[in-house]
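Complex shown without one protein chain; remaining protein chains in place.
Per-chain residue numbering starts at 1, and chain names A, B and C are given in the order in which the chains are listed.
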Amino acid sequence: MVQSLQAKESIGATNGDGFGLGWYGKREEPGLYREVRPAWSDENLKHLCRHIRLPLFFAHVRAGTGTPTTRPNCHPFIHSNWMFMHNGQVGDWSLIRRRVEALIPDEFYTSRIGTTDSEAVFLAILGAGADAYPIAATVRTLTTLTELVSTSGTTEPLRFTAALSDGRDLYAFRYAYGGSANTLYYRCGRRHHGAMAEQHTSVCRHRQFPNP
Amino acid sequence: MVQSLQAKESIGATNGDGFGLGWYGKREEPGLYREVRPAWSDENLKHLCRHIRLPLFFAHVRAGTGTPTTRPNCHPFIHSNWMFMHNGQVGDWSLIRRRVEALIPDEFYTSRIGTTDSEAVFLAILGAGADAYPIAATVRTLTTLTELVSTSGTTEPLRFTAALSDGRDLYAFRYAYGGSANTLYYRCGRRHHGAMAEQHTSVCRHRQFPNP
Amino acid sequence: MVQSLQAKESIGATNGDGFGLGWYGKREEPGLYREVRPAWSDENLKHLCRHIRLPLFFAHVRAGTGTPTTRPNCHPFIHSNWMFMHNGQVGDWSLIRRRVEALIPDEFYTSRIGTTDSEAVFLAILGAGADAYPIAATVRTLTTLTELVSTSGTTEPLRFTAALSDGRDLYAFRYAYGGSANTLYYRCGRRHHGAMAEQHTSVCRHRQFPNP
Partner (left out) sequence: MVQSLQAKESIGATNGDGFGLGWYGKREEPGLYREVRPAWSDENLKHLCRHIRLPLFFAHVRAGTGTPTTRPNCHPFIHSNWMFMHNGQVGDWSLIRRRVEALIPDEFYTSRIGTTDSEAVFLAILGAGADAYPIAATVRTLTTLTELVSTSGTTEPLRFTAALSDGRDLYAFRYAYGGSANTLYYRCGRRHHGAMAEQHTSVCRHRQFPNP
């Protein structure tokens, strides 16, 4: 996940519906830079990439699936010390949007500043207890989403290839229902170790800092 | 309401959180131009104002009250042949947002592409039957909003100075609960006639085309 | 040239460095809408295309060749009643920029609000007398540009596929030095008639309104 943004930018040639860059610096809360222009023509991004040297960051280029191209709809999404980005889709979003939004507890609903499925799923995962049990909260949310999609009468799949971090650990998920999951690449560096989990769900956990 | 945009632009000096322009041309559905930059520095707007000559348009400069500055959050809002813009606030939005969004029927919820209180109120009015009874639907929605605000535990007012049109008639509303309403200016031209209504609510109805 | 913008938009998938739309309405000066976002994600453009029905317009999607992605660098360019758009390149622009800018008379230099080669060539053509003799002014400018490119020590070609209009006639040019010219498609409608000219230069002249 500590990959080069340049690679992302080359993908960007067809993912021109905005992009985002999130990173952990010296604060608990991650930094965030999101823009509706394509990544390849953004001079600001070039400067930020040259000047920000950090062990953990998320970079995302967006190919929208129906929701407008606005900054709040661009990944990654952040909330307190949590950061999330998602590549995929949640069935036919128009059929289950209200029920997914209903999964978000009130305390997190004020953080819903955009209208995407991805942001709603992120806040639902936080609401399901990510602070204490990030993997269990994500798996539980995916279980609920699978039910919602499967009973919504759509043939569109649930695809969930995602990265989640609290600034210390990095969790990567790859799951699908009704279709195949998007690919997920990761590299385990010196200070990382991975862990696999769950039947349908690939969970990769990277700890950013050496364990005792 | 068929006023000069130039006046609006001068107001723009302190309303720099985006703006919008909606108009009725030869189609049923209104045209819409919204932008996150301030109105005064937008060359495109200057051209559109010079080139669009129409009997009915809405112009709005936004001073945001918490929701992000995105195009979908800029007024006016449109849905099929309806257009709406709003100057005011709906109590403490964070306290009643979910309940206001719950007023929007499913068939209109897919049109919720932003996150503002104003767009939610517009879709709630449409859901309350604006197609058949625009004034009654608006008054009913304002009644519900007043209840929601008054029981939400806030001291912030409900201010609703708004314009609504179906492309044929223009309705202007001015209402407040817990505070004074924002001003509303209108001019009745040759082809317009007004109508007042309701106790707390000022309703001004302009018919765009001559009656038989 | 009275072609569908939709076709242009499909090309847009790889031309994401801004776009522009210019049109002649009831005024002498054309209308202009330019934006740095990709055409395919711009809701405003969709509305304008639905609402503007005019006999003559220019649509352009930009793939930048070095100059920044700003609105003033997007085509088409306008000056009084003239409109111009260009697909191509002017040799190694960094080598001859000053000399091309020197071709622009003072009275047109204040209209240089961007930094592209295309805008400079447009203003040079106007300065060469386009008002009286548009074809001759363009050919003379191309002759000078060919000299400048050929003596500048570059191997990069001069490619000039362009459209020029005064709101009444439409001129289309296709010329190259040191390489092949980009393609130019045009359709002659009922009210148009074409004319070919020049050795190296293809000139197509369309008259918008029927001749006596």
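In this text, a residue touches a chain if its C-beta (ideal position, glycine included) is under 8 Å from a C-beta of that chain, and two chains touch if they have at least 3 such contacts.
Here the structure is a predicted model, which means the values were calculated and not measured.
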item	value
Residue touching the undisplayed chain, where the options are C:P68, C:G127, C:P157 or C:G178	C:P68
Candidates A:Y33, A:F77 or A:W93 - the one touching the absent chain	A:Y33
Sole contact to the chain not displayed, among C:P76, C:G114 or C:P134	C:G114
For subunit C, residues in touch with the removed chain	67-68, 70-72, 94, 97-98, 106, 109-110, 112-115
Residues of subunit B in contact with the chain not shown	13-14, 16-18, 36-38, 40-41, 43, 64, 68-69
Residues from subunit A at the interface with the omitted partner, ascending	23, 25-27, 29, 31-35, 43-44, 47-48, 50-51, 53, 71
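Going forward, only the chains that are shown with their structure count from here on.
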item	value
Length of the line joining the C-alpha centres of subunit A and subunit B, rounded to whole Å	35
Subunit A and subunit C: spacing of chain centres that average the CA atoms, whole Å	42
Centre-to-centre distance between subunit C and subunit B (centres being mean Cα positions), rounded to whole Å	40
In subunit C, residues with contacts to at least two other chains	43
